[in-house]
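Removed from the display is one protein chain of the complex; every other protein chain stays in position.
Chain nomenclature is as follows: A, B and C, assigned in order of appearance, with residue numbering initiated at 1 for each chain independently.
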Amino acid sequence: MNNAITLLEAVNLALNHALRNDSDVVLLGEDIGVNGGVFRATAGLQATFGEHRVLDTPLAEAMIAGLAVGMSSQGLKPVAEIQFMGFIFPAMEQLVVHAARMRNRTRGRLSCPLVVRAPYGGGIHAPEHHSESTEALFAHIPGLKVVIPSSPQRAYGLLLAAIADPDPVLILEPKRIYRSVKEPVTDDGKPLPLGRCYTLRPGRDITLVSWGAMICETLKAAETLAEEGIDAEVIDLVTLNPLDIDTLLQSVTRTGRLVVVQEAPRTCGIGAEIAASVSEHCLLSLQAPVRRVSGYDTIMPYLKLEQHYLPNTADIVQAAKQSMEAL
Amino acid sequence: MNNAITLLEAVNLALNHALRNDSDVVLLGEDIGVNGGVFRATAGLQATFGEHRVLDTPLAEAMIAGLAVGMSSQGLKPVAEIQFMGFIFPAMEQLVVHAARMRNRTRGRLSCPLVVRAPYGGGIHAPEHHSESTEALFAHIPGLKVVIPSSPQRAYGLLLAAIADPDPVLILEPKRIYRSVKEPVTDDGKPLPLGRCYTLRPGRDITLVSWGAMICETLKAAETLAEEGIDAEVIDLVTLNPLDIDTLLQSVTRTGRLVVVQEAPRTCGIGAEIAASVSEHCLLSLQAPVRRVSGYDTIMPYLKLEQHYLPNTADIVQAAKQSMEAL
Amino acid sequence: MHESTLLRYIAPNGEPLTALPVWCSQSDWLVEAYRHMQFARLFDQKAIALQRTGQLGTYASILGAEAIDVAVGMCMEATDILAPYYRNHACQMVRGLPARHILSYWGGDERGSAAAEMQQDFPNCIPIATQTLHACGAAFALQYRQQSRIAVAMLGDGATSKGDFAEALNVAGVWKLPVVFIINNNQWAISVPRTLQSAVSRLSDKGLAAGVPAIQVDGNDIIALRIALETAFQTAREGQGPFLIEAISYRLSDHTTADDANRYRPAEELKTAWKHEPLARLRTLLFRLQLWDEQRDTALLHDLQNQLDAEVKAYLETPAPPVTDMFDYLHAELHPALREQRDWCEVNQMPGGSHAPGGADE
Partner (left out) sequence: MHESTLLRYIAPNGEPLTALPVWCSQSDWLVEAYRHMQFARLFDQKAIALQRTGQLGTYASILGAEAIDVAVGMCMEATDILAPYYRNHACQMVRGLPARHILSYWGGDERGSAAAEMQQDFPNCIPIATQTLHACGAAFALQYRQQSRIAVAMLGDGATSKGDFAEALNVAGVWKLPVVFIINNNQWAISVPRTLQSAVSRLSDKGLAAGVPAIQVDGNDIIALRIALETAFQTAREGQGPFLIEAISYRLSDHTTADDANRYRPAEELKTAWKHEPLARLRTLLFRLQLWDEQRDTALLHDLQNQLDAEVKAYLETPAPPVTDMFDYLHAELHPALREQRDWCEVNQMPGGSHAPGGADE
């Protein structure tokens, strides 16, 4: 199984592995059965594992989340799909007030080992509500882990880790790179650790941190910068809550400069937390203010303008250079 | 009408004024009619203005928000009450995907001049879900204004401004100080400007910024600090989105030090945005890292432990002193 | 489907099943409906073609739902308020919205929902069932102002499972709101068949949970639709409260251009459904009633095609919206905090800017 596969195929592979090896795992969501999901993330799984394990639900996200809370409290490991992150809001009550709290509320008597998967982010020319990046809303919720893979291997390993995790995990899948990044993935069932960053490229001069689809532009920016003699370290944040701030601090202590790259609106995004934490702990090491490259504080436009909303490689390169020039 | 009144009475006064002077204003919510609201914010209003203007709704927050979207798109000015902010989640879909977007989506053809009021915050020994501070979730939503008054006068003026505002405004009312702060309020129907901070106490040495109930502890901390010769400026943030960052920058440029005080969990809170923005724009003026005094990144505990969760005056004083000592 | 209790006037083969209402022959209503339905069909084909050639974004076809949309559009008053979902282009066009704006919307331009012709109708609603509550809110405004206008919400069969719809029905019932809910039960919610949505055999029975009167009607039968709608609209308009209509149709298309129904839909079922489709049924009836003939039909199609071509041309010639629109319609006034971002956005799109046309990332 060493052929290069897409992120989407890696998700499918991980789900297949989990269903095969743990009879407590069930999948639920809209159109995930016969149709295999609108992005085909669950393609073939209902045919293989049956209708009682891969469940096409009625159309109701609060219901999907509430069912997952109930199922997981009984020790099942539901993996729920929200078709697009733009439709996660009806599920929010259940996720925030129940999934994230059940262990704490019952002092460990009950818990919610559930996973919610949702494709997120823009750039695929989709209709309204199909392009938002609202990860920060969930990262602010104590008790909810939020994870974003940005490569097939990480998608595979992190999804398995999320399913194995005894607590609720929200996995946001960057749909823009569902099919564009490929790499070989070994189907060995090995989870990757949650709760830590992944350094994708070591560098001396400046730290670039990002997550999701923007990792691609960030890596490209690092190449461009390298051509101009700037050696950028690129870190994939991966887990948005709880934050692995130590890895970031170590990097910034070395490089002295940090650019955070996020697709989401700027105000109160993850970038704000990173900038705040890093400035708080590394003020003396910082040779320039932490810069944020981000979406605007406006509503994600329809497809005609979406490329103007999404940050791109040039924006990152520019921010990095400004950071290099500062102070 | 120059007797000292509570914040709660000021809310009532403003609603009364709005109902009296604008027949497009209607109130809706659970128990706001005969009962006058569980906190009595709407006491007497149904008796005065009738059942068609002060509406007791069926029990459903998505419905309340959805009705408000529909009403306001027709030019009514609904003021909806969510009984406690902990129950706002079912309303989130309507607020985020519709209220905040209707003007942009229709390029101004329709708009949603609605107000949502919700008591928020801890410290009143209430049951679960009655004590959270999740304002940051809403401040991240482009198109939604988020306002928190912390005195009777500001509650009166800001609520009138919110009702007059042509766009949706979420007003969070710090229930812990609903009855504890009193001041005379002139019932003159004058709105106070939204979208700007209010400097409550000028100071030279350090800037303390807060909002909601924590303003009280912050002001007390400033007094304590004054006794020790530290002259703190206290700023009430008031509007969380859009942020009046200029006022904060001006203050920090003068004082060189900033402590943000929030009741909410730390990660991805408003404090993060403030710290990030200030560090970004004022790095050279900062004589110490921006410090955040906040709730923990845990679930708001039930009443037995809530005082351990909520930041207090001593915490603020301590953070301010550490800031004064830094660098 | 309880065929027995389904309101129906025209058999699938176009034959009248019973004496038809007088307006069928004494007015040109049926011909008018036919014209709208034909235009909707032509529009639909063209929109799909535009999408396939990269000139339109993802598009939701209306194939098979033309009768429902046209009947609703024709039975509503101009000043009534429509709360559509994303599959009601035909209804919008009947209500006066030029096709160019509909294309604009599906082409990814917010200005498609800005047209003055939409009056106070809501824009397309994508988050399922949420529009049913908007209709209730708008209906409240009409009731509050003692106007005799009504609000009309349209939704799919899948949408009936989402709590919002139950909440909307419930509040409409208890407040006696002048609102009518119309379910286009096209048997599928993307890949999920009707039978997996609910154990209730008639979706119109959802009204029973809220004290809202309801009726089930053949959604391929324009006459039955008008009869049902007239009852419902009159009830609402006269202050007697809400009404629920379940119109049984079939989604003859993929869910959207991003979908491939072959993955989940039995070919046989589709074949059968084509025998029930609304346009051919009405056409046959019109011929049978001698209200229509081949010659007029050819002329009409020619005419409609020209109209459509003009709309498509207008759409394709519309320049992209200014990038700054995303700032300028966020709030009534631009807050100073956004000024810097707006300037930045404007500069970036200019030659040499990071988002200039033909830049590195494109």
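Heads up, the rule we're going with is that a residue touches a chain if its C-beta (ideal position, glycine included) is under 8 Å from a C-beta of that chain, and two chains touch if they have at least 3 such contacts.
What you see is a predicted model, and the numbers here were worked out from it, not measured in a lab.
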(request) Can you pull out the displayed chains that the omitted chain is in contact with? (result) A, B, C
(request) Pick out which of C:83, C:210, C:286 or C:323 touches the chain that's been left out of the picture. (result) C:210
(message) Touching the hidden chain in the complete assembly: which of A:9, A:93 or A:217 does that?
(response) A:93
(request) Check the options C:6, C:135, C:182 or C:196 and report the residue that touches the missing chain. (result) C:196
(request) Specify the residue from the set A:40, A:103 or A:304 that touches the hidden chain. (result) A:103
(request) Would you write out the residues of chain C that touch the absent chain, in ascending order? (result) 161-167, 170-171, 173-174, 176, 195-201, 205-212, 241
(request) Mind listing the chain A residues that contact the chain we can't see here? (result) 26, 52, 57-58, 60, 62-63, 65-76, 78, 93-94, 97-98, 102-111, 142-143, 145, 165-167, 195, 242-246
(request) Just the residue numbers, please: which parts of chain B touch the chain that's not shown? (result) 30-31, 33-36, 38, 56, 58-63, 86-87, 89-90, 125-129, 217, 266, 296-299, 301-309, 312-315, 318
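Going forward, only the chains that are shown with their structure count from here on.
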(message) Using C-alpha centres only, name the chain that sits farthest from chain A.
(response) C
(message) Measuring from CA centroids, which chain ends up nearest the centre of the complete protein set?
(response) A
(message) Give the residues of chain C touching no fewer than two other chains, as numbers and ranges.
(response) 110, 127, 163-164, 325-326, 330, 337-338
(request) List, in ascending order, every residue of chain A touching at least 2 other chains. (result) 62, 86, 89-90, 128-129, 296-299
